[in-house]
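Heads up, one of the protein chains got dropped from this complex, but the rest are sitting where they should.
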Amino acid sequence: MSDNKKSIKDIFNLSFYVRLGVIVVVILLAVFLYCFGKQHTVYIDNRTTEIDGVSYRALDWAEVSIDGMDAAEYSPRTRREATVMRQKHTIHVIYEDEDFNQFEVEGEFSIPLNETRVVLSLPAFVAGLGEDKFITEFIPMAQLLGLSTGQESSAEEQITEEEMFGDITMDF
Amino acid sequence: MRRNIKEFNIREFAINNIVPIIFIVLCIICIPLAGYSGQYLVSQIITRIMRNSFLVLSLLIPIMAGMGLNFGMTLGAMAGQIGIIFITAWNVVGIPGLLLAAIIATPIAVLLGWFCGKMLNMAKGREMITSYMISFFMNGVYQLVVLYGMGPVIPIESDQVILPRGYGVRNTIDLINVRQSIDTFWQISIGGINIPILTIIFIALLCVVIIWFRKTKLGQDMRAVGQDMEVAREAGIKVERTRILAIVISTVFAAYGMIIYLSNMGTLNTYNSHSQIGMFSIAALLVGGASVSKASIKNVFLGIILFHLMFILTPQAGMKLMGQAQIGEYFRVFVSYGVITLALVLYEIRTRREKAESAKQLAGLQKEGAKA
Amino acid sequence: MPLLEMQNVSKEYNGNPVLKDVSFKLKQGEVLGLVGENGAGKSTLMNILFGMDVIHQTGGYGGKVLIDGKEVKFASPLDALKAGIGMVHQEFSLLPGFTAAENILLNREPENKNVLSLVFGPRTNTIDRKELQKKAIDAITKLGVTLDPDMLVSEMPVGHKQFTEISREISKSSIRLLVLDEPTAVLSEKEAEMLLKAIRNLSAQGISVIFITHRLQEILDVCNKVIVMRDGRIINELDAASTSIQEMARLMVGREVSAGRAKEKAEERPLSDKIVLSIKNLWVDMPGETVKDVNLEVHQGEFLGIGGLAGQGKIGIPNGIMGLYPAGGSVKLNGQEIQLNNPRACLDASLAFVSEDRRGVGLLLDESLEWNVAFTAMQTQNRFLKQYLGGLIKWRDQEAIKEITDQYINELQIKCTSSKQRAKELSGGNQQKICLAKAFALQPKLLFVSEPTRGIDIGAKALVLQALKRYNRENGVTIVMISSELEELRQCCDRIAIVTDGAISGILPASTPSEDFGILMVGKTGKEAK
Partner (left out) sequence: MEKVKELLRSFGLPRLIIAGFLLLLFIVAPFVEINVGASLSDTLARFGMNSIMVLAMVPMIHSGCGLNFGLPLGIISGLLGATLSIETGVTGPLSFILAILYSTPFALILGWGYGQLLNRVKGSEMMIATYVGFSSVAFMSIMWLILPYSSPTMVWGYSGSGLRTTISTDGFYSHVLKDFLQINIGTLSISFGEILFFAIFAFIIWAFLHTKTGTAMTAVGSNPIFARASGINVNKQRTLSVMMSTWLGALGILCYQQGYGFIQLYQGPMYMAMPAVSAILIGGASVNKASIANVIIGTILYQGIVTMTPSVMNNLIHTDMSEVLRIIVSNGMILYALTRKTGASR
């Protein structure tokens, strides 16, 4: 009977630590993959915005490039989207003010980990506000206005019995 | 006398390989009927080998442990799908996304496999029907989790994944962000046919793992348990535990296989992608000449090639022959089920015939005695 | 100091003593022959030595087992293995798809350590094939036989399987004592010779052997001493060099004729000239009880016993005739050829059979006693049926069935709550009586009864035997009874046939002294006795 009782030494042997290590490594890997592989959509917004009671006017003309990708031109009230992975990004903005003076601003920003879609306000960025100010959570217009999306009523999907057992003519 | 032996061998060979032979004949008939170009067929076959071989390979280990065809591999597929649902909801893309899905799927698959193994230990001698029913039962549990649990109980927020009503996962999920990310990561083109090297590396790796596994102590124990549980038990092998491990390993591989499969397909049918996977994988393996008690890597690849050739050809052949593609579609379903039935029946009959051999020997002995 | 010593070992099963006061010593390198009839207590003795579960579950044993002079009590066979005791059983415990080497080192394979085993546990170490091969060859050489380590067990002749089994035991490094249970029973003569040589080899290397066999010549050939057991006692300890087959055989079966038993002996009756059943060149493929070539004639109204040691084929005879196992040859009942492999034909010819496998063949365990008693008669003879619509509908006649069942319950004193009770709820003895009732209900002309007293208590035994005897004497039904217990046969039978190696080795009147039967049982008539 004495064989069946494992002493503490038997449990905490090398194998135990290696296993623990492997589990930790796998969990760390998972966290890393989550951060690394998560895709974010950045809506770069060039429109007049009001933050903390201060109004920032839209830029008259701007050329923006994120992470050195192809630059895009922005006139006032433009919104373009960029899909990026990871959290930390660089942004490079060339803009003109009313007097056609060109300025070049380069900066870094990081997207909150669990935000899939964020809005980056160019005027706020150029004005040199903090990261938490010029990056805001993306709220769909319809939801903002309190409307139903219309999708809701049409797309209520019904799961029927056949679907539960699978279609026998499916491809494989 | 010599000639006799040779004839006997050919007949024996034909009987033992009746399923692959039927398929080869079927494909030979269908190729001219369907009228596809060789290049198209080859590229299709390659795509499908890449898509499915991981799934089919996952069946090998339970066969080695004498537990028959693991219809419970559907459980692994479910685990893989849950992983995929999570990464899609989180918007983790590309190969990192798939890796993350695999990491999420692993503990779920281990748990499900353990449950399945426990159940099968309670139903020794009828593992196959039981694993089949387990897949049905767990399908219900999966529906419960995915259709009602995801959203309110398991926190998932994503319009891409969750139904507009606020809970439950959509019927189909577009996997655009992970679609073929493994295949296109490193791909070379030979004669207009794209060959995904990374996928091939993965599959080759699994083959190596299986070959290596056969050489381990655990692999040896599984073969022992598969041949005779009582003898293995007497020798001190933990039979029950070994059987559970076989199912767990199979389930985990099936989960990875499902992730590869889905990433290749590019869409997830939340409620039925998994349900037919087990059936098709098993049919493919049997088409390759495997039986309930014996299967090798060779069977897997031959099986996938033949089975999918038929899969690609029949709708077109049906179209040309009968004017209805649907006939071909039903035909391939019929063939899949038919192959499984035939293989199971042949296996039973063969086992029976072996048992009857000893009586013949005795009768022979008696005759010899009478002569002498 | 002796390697193994047993002191006053005794054992009871449910109050029945099966081992009484067994004491012996075994020195290192000695070969001890152990002989005795089935049920003499040999297997119980070995079970005690190995600490088998049956022993613990039935209340342990009395006396002492000493190894190297120290008392041991093994909790399980694994403990016995650790102490260096190995056993080779009669049934092979081999994996057909493994090679000899793999079987020899089953679950003791040498391993190559690898990194993955730290994560996934030691079972992911790979097997060191070379080392495995080497160890296997070592064991085979130690045994001194020729055996290809790469041969699959399924392709081996029986002898090689036996060698593989023994090699497995001696490949265990600590092995000091090897128990061989009838190792030569399945071997050809040549193979048996090789095995005997191997035993001598082992003995020369200092391994002690306990050799259980029915082939007495082999005992003389290899053993240093012989222990003869009977009825749970050691009857005599003999020096193998100075004994003879006759002496051993006599000791094995010989019984002191007590006054009480003599009365039970069957009275001598004149044998009818009419032959009811004649069997010619019968072979039966019954696993473990193969019948090779049986020729036998049964006379009208007699009570014929068939005896012999277990595994020799006596049980195969009725099972083959009644179509339960594949059989061939010719069987004639009253001159009419009976179709073999067709149970219905036998039943239609008024043969009946009480199987030795009560639970497997003899009873519908999940059904009522009524069904068990009446079923066969109903199906084969259309009795206990009410017929409607001119016989189109044959309705079960519940009253008639109950009547006949109650009749037999009274006659055979079957203990049950009612005739509706399910058969599996009865005790072994009462189940056996139900089997008899089923056969009697068939009103057969000839009745085969196979091992009617196996596994039932003494009281029930006597009742069953009495019932059979009465049925034979009063109804004039010819009975052929197969039993492993010679004494039992001698109580009821007129003549007793002995089966050895799948054939009849002799038929003697029941009054013949039991030594003569003993000789018939153990010897391949004459050849080994000479």
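For reference, chains read A, B and C in written order, and residue numbers begin at 1 within each chain.
The rule we apply is simple: contacts are C-beta pairs under 8 Å (C-beta built on N, C-alpha and C of every residue); 3 or more make two chains touch, one makes a residue touch a chain.
If you're wondering where the values come from, they're calculated on a predicted model, not measured in any experiment.
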Options C:155, C:348 or C:425, residue touching the unrepresented chain: C:348
Contact residue for the chain not shown (choose from B:38, B:125 or B:155): B:125
Residue, one of B:42, B:147 or B:265, that touches the chain absent here: B:147
Missing-partner contacts on chain C, residue numbers: 322-324, 343-344, 346-348, 353, 355, 360-367, 371, 375-376, 378-380, 382, 385, 393-396
Contact footprint on chain B, counting only the chain that is left out: 119, 122-123, 125-126, 128-130, 132-134, 136-137, 139-141, 143-144, 147-148, 322, 324, 326-327, 330-331, 333-334, 336-338, 340-341, 344-345, 348-349, 352
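Everything below uses one rule, namely that only the chains that are shown with their structure count from here on.
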Pair joined by more contacting C-beta pairs (A-B or A-C): A-B
Separation of mean Cα positions, chain C and chain B [Å, integer]: 46
Distance between chain centroids, defined by C-alpha means - chain A, chain B (Å): 37
Rounded Å distance between chain A and chain C, as computed from the means of their C-alpha atoms: 78
Contacts with 2+ other chains: residues of chain B: none
Chain B contact footprint on chain C (complex, rising order): 78, 93-98, 102, 106-107, 109, 111, 122-127, 281, 283-285, 287, 290, 292-293, 326, 328-329
Chain A-facing residues of chain C, complex: 75, 117-119, 121
Chain B residues within the chain C interface of the complex: 212, 215-218, 220-221, 223-224, 227-228, 230-232, 234-237, 356, 358-359, 362-363, 365-366, 369-370
